[in-house]
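Just one protein chain is left out here, and the rest sit where they should.
The first chain written gets the first letter, and so on, giving A and B; residue counts start at 1 in each chain.
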Amino acid sequence: MLMGPWYILVELWNLLTPLTLLYVAVSTFIGIVIGMLPGLTATMGVALLTGLTFGFPPKQAILILICVYVGAIYGGSRSAILLNIPGTPANAATCLDGFPLAQKGEAGPAIGLATTSSFVGTVFGLLCLAFFTPLLGKIALEFQSWEFFWLAIFGIVVCGNLTAPTDPLKGWIAGFIGLLVSLVGQENIAAYPRFAFGSDQMRGGFALIPVLVGVYGIAEVLGVMRETVVPRVVIQIQKVLPRWQDLWQYRRTMLRSGVIGVIIGAIPGVGEDVAAWVSYDFAKRASKKPEEFGKGSREGLIAAETGNNACIGGAVIPVLSLAVPGSAPAAVLLAAMWLHGVRPGPLLMIEFPNYIWEVTAMFILASLAMLILGLSLVRTLVKILMVPRPILMPIVFVLCVIGSFAISVRIFDIWVMLAFGLLGYPMRKYNYPAAPLVLGVILGDMADVNFRRALIRTAGDVTPFFTRPISLVLVAITLFTILARAQWFRRMLVVGSSRVKASLSRG
Amino acid sequence: MAYEFRRQDFYTGVILCVLSLGVLVESWQMPRDLQGWPAYAGPGVVTGLLGLGLLLMGLALTIRSVRRAGAPLGISGGEARAYLGEVGTRRLGLMFGLSVLYCLLLGRGIPYWLTTGGYLVVVMFVFRAGPWWQILLISAGTTVAVVYVFNRIFAIPLP
Partner (left out) sequence: MKDRTWTLLVLLCISLAVAAGPALAADWKPTKPITAIVPWPAGGATDLTVRILASEMEKILGQRISVVNTPGATGAIGMKNAYDAARDGYTWSSNSDTSLVNYPVLDLMKTTHREWIQWYALFTPCIVSTTADYPAKDLAELVKMMKDKPGQVPVASAGVGSSGHTALEVFKSVTGVTVRHVPYAGGNPAVVATVAGESNVVMQLSMEQADMIRAKKLKPLANLSNRILNISGYGEIPPVTTWYPNFPLTGSHFGIMIPKGVPSEVIAAVSKAFDVAANSEALKKFADQKAVILVNLKEDEAMKMAEETASITTWTLFDNGAAKISPAQFNIAKPKR
């Protein structure tokens, strides 16, 4: 443990050859491009590159995949900021503040900030990976059906908080529709097709990506094309690099989001998307200026981007310690490790204790490449905003179509995307937020399956939902989150804390 | 502040009520003894609860829109015609129609580059994106780039 930094340096030195550096640069760039394209996700990127790097030596292949993973999760922030279309599900929270910033003419600084926060998040994640793997690896096993159920409920409550501040009812409606959408098709307990109405395709259900691309992408395309005159955005690109003082000012947000990202990453099956939402929500609660959130808050942008990138390191923790993936892209990374003869899991720590340092070194290279490539491309990318909309939007539409199709090569997905675009457009117009809908689609199946499985496991007994330690913690957090919105509860807290302070000063 | 979207909320509320009733009926009809598991593990439990929640919200939305003051609930023929006659509505319909047409043509044996290039050219022409040579150039460039990146580099089959 104390020798850790030294081992990391040794592994880093071993990786530093011109060829590997070229691999790092190219693959991080591919990752960023994949992330930027709506529909192509980090999961898909890692899977695609697994095929392409099959013949490579294991070390190089895994390095390339890690670079793609980091690049894609970061790259999605760019389309979120520039076009209001999240490039991957992990960047949906980035849209909320990134796009308003771009509309104010601050696209350059916004991307700069997103890049730096992603970098900070990745580094935080890799530090946790290097030094806390044995500790955090255990979390993965502590989460069972009961805990997953509460986690999903907690996510739904977060969803409620993300609702438009003006009209919570509409937010909840969007959230419930999202939850129901995720439950269409064959369910995961008894393989019963719900709401399929005899159709083979409906039986497969609605995938997240076409829904996401439809609600954000198609709705945006339709909305922009409707307007005859689009207000021209004045762009200032002189300042891309955020100032050091600015970053220091948000150190708490970054740290908080980093911790949230890593922990959510370490929980199996819950990935970058949830991490971004939860850290966004926590940042909003803790912020001194919560009213700015959703209107171009730098804090919100930082929280979302730090959270989702910190999640990467977190998601790799259970991969290495238990061979259990912490997120969807990590699952493909695990498969790639197997294919290359690396056997992560409980034996890894005993058989190849240095592997963890090697992976850490790979992450360091990936995060540096991401930072450098990310910052150097900003000026060119921001020009996208100057392209006339009648030229840009049809191109975006074509990309949305091919992106939704590519994810599982189904024509049906294109129609799902169109349908949700048609739903997303009036939703946006009449004040229904898209965020709860997307989060609902992510969480619905998790809530449903774990609730029912937990009941099967205990033969109908509900007590474990409240007696298992982590469940209890989750229940407490969830209750607190709900109550914190109520006026009387907040007043009580303020009064209580002032009394405690008063008694302390007296004593 | 006047109640915005009173009319839209009213109709949305009614649609939601109908939709959630449908969900409730479907959930009720789902089997309750699959694989010998008891009813609480049935596929319709969670969907039923969600349907119930959505029904309550739909009712709340409908009642709220009726009680608060705002635009009248009925739609007159004149208003509908005025809406349909708006430039924005026509642009929206045109864009959506062309896009649906494009999706309909995909996966029917027509080469991908032809449908995509054609779609781009037609949309850009219809919306007067610029001079014709620019449109052709951009469309061709985009199509080639998409085919190259997706099909050649990533080896994803095209629709």
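Here is the rule we use: contacts are C-beta pairs under 8 Å (C-beta built on N, C-alpha and C of every residue); 3 or more make two chains touch, one makes a residue touch a chain.
If you're wondering where the values come from, they're calculated on a predicted model, not measured in any experiment.
Colleague: Among A:Leu21, A:Leu135 or A:Ala191, which one touches the chain that has been omitted from the display?
Modeller: Answering carefully, the residue with contact to the hidden chain is A:Ala191.
Colleague: Taking the full complex into account, find the residue in A:Leu169, A:Ala335 or A:Ala419 that is in contact with the omitted chain.
Modeller: Of the listed residues, the one touching the omitted chain is A:Ala335.
Colleague: Among A:Ala459, A:Leu483 or A:Ala502, which one touches the chain that has been omitted from the display?
Modeller: A:Ala459
Colleague: Touching residues of chain B against the unshown chain: what are they?
Modeller: Those residues of chain B that touch the unshown chain are 35-37, 155-157.
Colleague: What does the interface between chain A and the hidden chain look like in terms of residue numbers?
Modeller: Touch set of chain A with respect to the missing chain: 43, 47, 50-51, 54-55, 140-142, 144-145, 185-186, 188-191, 193, 200-201, 203-205, 207, 268-269, 322-325, 331-332, 334-335, 338-339, 341, 343, 345-347, 408-410, 449, 453, 456-457, 459.
We take it that only the chains that are shown with their structure count from here on.
Colleague: Can you check the complex and tell me which residues of chain A touch chain B?
Modeller: Touch list, chain A to chain B: 33, 48, 51, 169-170, 172-173, 176-177, 179-180, 183, 187, 189-190, 192, 194-195, 218, 221-222, 225-228, 388, 390-391, 393-395, 397-399, 401-402, 405-406, 409, 411, 414-415, 418, 422, 426, 430-431, 447-448, 451-453, 455-456, 459-460.
Colleague: For chain B, which residues count as touching chain A in their complex?
Modeller: Listed in rising order, the residues are 4-5, 8-9, 12, 16, 23, 26, 30-31, 34-35, 37-38, 40-47, 50-51, 53-54, 57-58, 60-61, 64, 87-89, 91-92, 95-96, 99-100, 102-103, 106-107, 116, 119-120, 123-124, 127-130, 135, 138, 142, 146, 149-150, 154-159.
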